[in-house]
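If you scroll down you'll find the structure; I have some questions about it.
Right after this comes subunit A.
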Amino acid sequence: MVSPILLIAVPLGLAFAIPVLGLASKRVPRYVPVIAMLFNLVVSVSLLPHALKAPIVVRTAGWAPPYSIHLVAGPLGVLLSSLIALIGLLVAVYGIDYIREGAKVKYQILYILMLVGATGVVLTGDIFNLFVFFEVLCISSYALVAYRGDSTGVEAGAKYLIQGAIGSGLVLIGIGLVYGTFGTLTMADIAANVSSVGSFRLFVSLAFLITGFGVEAAIFPLNGWLPDAHSSAPSSISAILSGIAIKAGLYAIARVVYTVYGASSILPFLAVLGIVTLLIGEMCAFGQEDIKRLLAFSSIGQMGLILFALALASATGISGAVFLIVSHGLAKALLFLASGYMIYRTGSRDISSLNGIGKRMPIMSLCFTVGAFSLIGLPPFVGFASKFTIVRAVLGTGSTFFITLLAIGLIGTVIEGAYFLRIVQGFYFKPAPEDSPEQTEGKVPFSALVPVGLLAVLILTIGLFPGIVGRVLGPAADDLLDRTAYVQHVMGD
Partner candidate 1 sequence: MTGIIQIVLSPLIAFVVGVLFLGLARKIIARVHRRYGPPIYQPVIDVVRMMSQRSISHGALFELGVVLALAGSLVTVMLIPLGGTEAFQPFAHSVLCPLSSSGGLLVVMYLMLFGPLGLALGAGASANPNASIGVSRKMLLALAYEVPFLLVILAVMSQYGSISLTEIVARQQQASWGVLSVPLSAVAAFLILPAMLGIRPFDLVTAPQEIASGPLAEYGGTCLALITVQKAIHLFVVIALFVDLFLGGGVNLATFLVKMLAVFLAVEMINAVLPRVKIEDAIKFCWKWPTALAFVQMTITVLSK
Partner candidate 2 sequence: MSFLSSYIHYIGCFSLILIGLYVVLVKPNLIKVIIGINLMGTGVNLFLVTVGYIHAGTAPIFSEAAQQPEGMVDPVPQALVLTAIVIGVAVLALALSLAIRVYDHYGTLDLRKIKALRW
Partner candidate 3 sequence: MDRNQIAKWLKSPAKMANKYSLHAVYFCTGCGIIEIPPVITTRWDAERFGIIPVATPRQGNLFMITGYVSLKTLKAIIRTYEQMPDPKYTVGFGSCPINGGMYWDSYNTIKHLDRYIPVDGWIAGCMPRPEAVFIAITHLWTLIDKGKADGYLRYQENYAAYRRNQEMLFAELEWPPLYPCDSIAEEARK
C-alpha cells in the first residue's frame, strides 16, 4: 500500500519542478500536470480497496494524533481524491492544447497546486491543515480565474479574491474559537470532546466555519463570486472549479458539521438552505444568455441539491449526495470542456451563437448533450442514478418536512431541464446565425476530444452500471455519519 501522503507530495514536487523542467524543454511542462494527475489517479484508485476496509491514517513526524498533523484517507476522502484525480487528469489532457496564451508554465503550476489543495482538503484530518489546503486551492484558483488577464477575468478574480479572503478570515476565526475551546486542532480529537462544551460557544465557532467554507461551497447567499469566476475563467479551469473546487468546500462543511460537531439538529436548516440554493441557482440560470454563466448558475443549483441531500443525515441521503458530487463533477466538467471549444469555434459565449453547432462540431455537441441530459437527471445517464438515490433517501426518511422540500426542489429540476434542453435544441435544430465567423482555431484537437469523449462514456457507463461507484458510496456515507468509528480510527484505541 502506498502512502496517501504521496497524493499530495508528488504533485506538489512536480509542480515546483516545472520551472526547472521548463529550462530543459519547453514542451515538457505541458505534460507535467498530466503525469501528476495520472499518478494521483493510480494511487487513489489503488488505495480505494484499503480505504474501504478501514480509513488509512497517516501520521506525520511520527507523532500520534492529536499532536501530529495527519491525513485520514477514509472511503469518502479516497473516493473524492480519485474523482479529483480523474477529472484533473482529463482536464489536464484537455489543457495541453486548450491553453494557448499567457504564461503556460504558471498555469501548469497553479493547476497542480489547485488540485493538490483540493486533494489535501479531502484527505486531511486536521482542521487547520484543512484551512491551509483550502487556501492553496483558493489562491491558485484566484490566480487561475484571472489567468487570461482580460477584463472580465481580472474583475472576476478580484471579486472572488475579496469574498474568498473574507471567507478564509472567517474560517480562521472559527478555527481560533475551536482551538480556544478545545485546545486541539485534530478533528477527531475535537469530535471526541464536543459534547463536553456549552453549546452557544461551540455554535459560534460552527457558524464561522460554515460561513467561511460556505463561501467556497457556493451556498446561497455566499456565492456571489461563483458565476463571475466560473464564467470568466478559462474553460478548463471552470471545469475544475465547478467540478471539484466547490465540492471541496462542501466536503469541508460536511466534515465539520457531521464529524467534528455532530450537529445533527442544524441539518434541517442546511436542508432549507440547500433547496433555496437550488432554486436560486436554477432560476438565475434560466435567463442567462452566456453559456458559461449559465453552467455556473447550474452548478450553484446542483450544490444546493447536494447540500440538501447531505442534510438528510441518512446513509442513503449521503450516498446520494456523494453520488451527485461524482456525477455532477463528471457532467459539469464535460459541459465546460465541451463549451470551451464551442466558444473558440464561434468566438462568442452567447447561447444564440451556439445555434446549429451540432452540425459543425458533432462530437462535441453530442457529448455536451450527454452531459446536459445527465445533469437534468434523465436516464440512462449517471445524473439519474444520483438524483434517484437522493429522492429515494428523502422518501425513505418519511418526514413531511423533507418531502415538501423535495417537492420544491424538483421544481428546480424542471427549470434546469427547461434551459438545458433549450440549449440542446439550439445545437441541433436551430439554424446557425448568419454572420457566425468560422474560427479556424476552433478545430478540436485530439487532446480535447479524448477527455470529453471519455467523460461522456463515463457518464453513460456509470449511469448504466451505477454499481461501479455504488459500492463505495455506502462506506463513504458511513465515513461521514459514524463519528465514533472515525474518532476511534484516528485516535487509535
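Keep in mind how these were chosen: all candidates are chains of the complex that A comes from, given by their letters.
Here is the rule we go by: contacts are C-beta pairs under 8 Å (C-beta built on N, C-alpha and C of every residue); 3 or more make two chains touch, one makes a residue touch a chain; residues count from 1.
Source: prediction; values computed, not measured.
Undergrad: Mark the candidate that touches any copy of subunit A in this complex, from 1, 2 or 3.
TA: 2
Undergrad: Where on subunit A is candidate 2 touching in the complex?
TA: 128, 132, 135, 139, 142-143, 146, 149-152, 154-159, 161-162, 165-166, 168-169, 172-173, 175-177, 179-180, 183, 185, 227-228, 231-232, 284
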